[in-house]
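Excluded from the complex is one protein chain; the other protein chains are retained at their positions.
Going by the order they are written in, the chains are A and B; count residues from 1 in each one.
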Amino acid sequence: MRGPYLAIVSARFRMLLQYRAAALAGLWTQIFFGFVLIMVYEAFYRSTDRPQPLAFPELASYVWLGQALLATLPWNADPEIRAMVRSGAVSYELCRPVDLYSLWFSRALAWRTAPTLLRSVPMAVFAMALLPWLGLPEWRLAPPAPLAGLCFALALAAAIALSCAISTLVHISLLWTVAGEGIVMLLTAVVSLCSGLLIPLPLFPDAVYAVLRWLPFAGVADLPYRVYIGSVPPDELWLVLARQIAWTIVLVALGRHLIGRGIRRLVVQGG
Amino acid sequence: MPQIVVEDLVKAYRIAERRPGLWGAVRGLARRRYRTIRALDGISFSIDAGELVGYIGPNGAGKSTTVKVLAGIIVPDAGRCEVRGRVPWKQRIEHVAELGVVFGQRTQLWWDLPVIESFELLRDIYRVPQPSYARARDELIAALELEALLDVPVRQLSLGQRMRCDLAAALLHAPQILFLDEPTIGLDAVSKLAVRDFVKRLRRERGVTVVLTTHDMDDIEALCTRVIVIGAGKILSDGSLAELRARVTRERWLTVDLDDGAAWTDEPEAEAAAEAAAEVKVIRREGSRVCLAFDPQRIPPAELIRRVTSRHAVRDLFVENPPIELIIARLYEAQAQQAAAAAPAPATDANAARTSACAEPAEPSEP
Partner (left out) sequence: MHGLRLYFRYAAVSLRSQLQYRASVVMQSLGIFLITGVEMLAIWALFDRFGTVRGWTLPEVALFYGMISVSWSLCDAMARGFDVFGTLIKEGELDRLLLRPRSTVLQLLGHELTIRRIGRFAQGAAVLGYALSSLDIAWSVPKVLLLAASITGAVCTFLGLVVLQATTAFWTTETLEVWNAFTYGGVTMGQYPLPIYRWWFRGLFTYVIPLGCAIYLPGVALLGREDPLGTPVVAQWLAPLAGPAFLVLALAAWRVGVRYYRSTGS
């Protein structure tokens, strides 16, 4: 699995590097969105004196993590796979001498990590160092406590694996063309709402959050971000990891079951 | 009364140079280096109403640029250009309303719609009054045999069918000038003939002025009364096909089918020498077929034929002109040599750069 992954990720990376201007543009857009979101939350926080599940500085960090790691979230489908399904070229995938699921998982991994590598570092530098310098220290991405940072690295790795399992499942659903398009749309809605992308999950009513935290989507963003800001203490890391890994196993198994059927269906139809 | 007048047209492009490597790309963001390419380097010609002119040249020679200037799409750097008394780029709207343009590579029809709906939309775009539209439509449908295609979505048409529809689409507003860019590219033989017949009729019956750019010399030979050859932004030749030939070479070809192909090698040496003096060259031998190139001013065709038939048993023979491709290739060679002589080494480089540069992105690669 390392072989194809490395090849795919390095190809992606080289391709992305060709579009440096696009990367800069994306960075700018996400910083801008970070500003808008933080200002909105700031206004809400100033409207009440009641204590909140996340303090405002924690929330700002949460928002920046979401912007920096946006590409790791499984909220869209790989346009290359979409084009492959549409043109029928996907049947060539059957001819490759590697396990099909692993190949697609590697593809998803490359797609989720390459742009993140390129984007997250300048984002983090901006949000951590530049914001205080711009006179907005209360909006910054606070550096994590050392132990929390370590735990975050682990939780993020597990989050990316889980995200790729979800993405691969979505890509497999594209094999059922029109229905697949619908599933992608549905997924965009569900992921943005249930992962913490749209609003930090702890801000939902407590009863709703009690349910959301057990769904796989919390594992791709909310849980690792809360590990980072320390709202999940390090000694509960194992609980986070256990949830993430359990969901990953379930979704990989489901994906493996479906991919063969999807390809066969497409081939029988004649692409 | 000339329809199109062009005088000393000049158009140069600046092309951003890419520096190699990552660092080069970063520096390129800050400050770009440009190279100037003269796509049109002082072009002059004039075209009368009802002429059917072939405009030919290799990729990057300036064909597309000329057409874009004539069509009012781009503004030249210097020179004069008038089409039907208007400066194309100054009065774009009025100008293009009297212009028809067909690109062989790209359709102007709406991909997902039945052909007839594209026609109706074009009627509204060109503000054609309904009666004139109905007349033009019916004539074009009859002339191009489109009846069966009208209700078919464009994406389902074959290339030949699509080209016929595109021709009709470009003529619904009854333009007096028609630009055809590679109209037969990729077409099958039957469709090519249909397109050529239609263009001929168009000129004969309606007196439409046609400018045809193409790489297909059969189009030129079948259609054009006049050929303008352009190379590296300059006009190399302008005149009838016969004049073009005469300018480049007087050479003609005699092809002979012998009863016994092997007999040719038993040439008596004296006669071979005489033929050499008259500059008769064997340019091709395939089995029993021999092709000779000769200069009719030094040895009249009748004399050459008499000599050949006196020595060999001949089954069949014919005299022809060398193919037009060859004529034009020689013209370019001569120009390249001239340029090389004028400015030794760098000039050829510049020429190579000129033809390979992407000065004309719309231009197709050689089929």
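To be clear about the criterion, a contact is a pair of C-beta atoms (placed from the backbone, for glycine too) under 8 Å apart; a residue touches a chain by one contact, two chains touch by 3 or more.
No experiment lies behind these values; they were computed from the predicted model shown.
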item: In the full complex, displayed partners of the excluded chain; value: A, B
item: Sole residue of B:M1, B:I93 or B:A148 that reaches the chain not shown, by the stated touch rule; value: B:I93
item: Which of B:R14, B:R80 or B:R250 contacts the chain that the document leaves out; value: B:R14
item: Among B:G54, B:G72, B:P183 or B:G233, the residue in touch with the chain that has been omitted; value: B:G72
item: Touch with the omitted chain, as defined above, among A:A11, A:V125, A:A157 or A:M185; value: A:M185
item: Residue, one of A:A7, A:A22, A:L117 or A:A210, that touches the chain absent here; value: A:A22
item: Contacts of subunit A with the absent chain, listed as residue ranges; value: 19, 21-22, 25-26, 28-29, 32-33, 35-37, 39-40, 42-48, 52, 178, 181-182, 184-186, 188-190, 192-193, 198-199, 203-205, 208
item: Residues of subunit B (touch criterion as defined above) contacting the omitted chain; value: 11, 13-15, 65, 68, 71-75, 89, 92-94, 96-97, 99, 101, 103, 106, 108, 110-113, 117, 120-121, 124-127, 153, 359, 361-362
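The rule is short, and it goes like this: only the chains that are shown with their structure count from here on.
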item: Subunit A and subunit B: spacing of chain centres that average the CA atoms, whole Å; value: 55
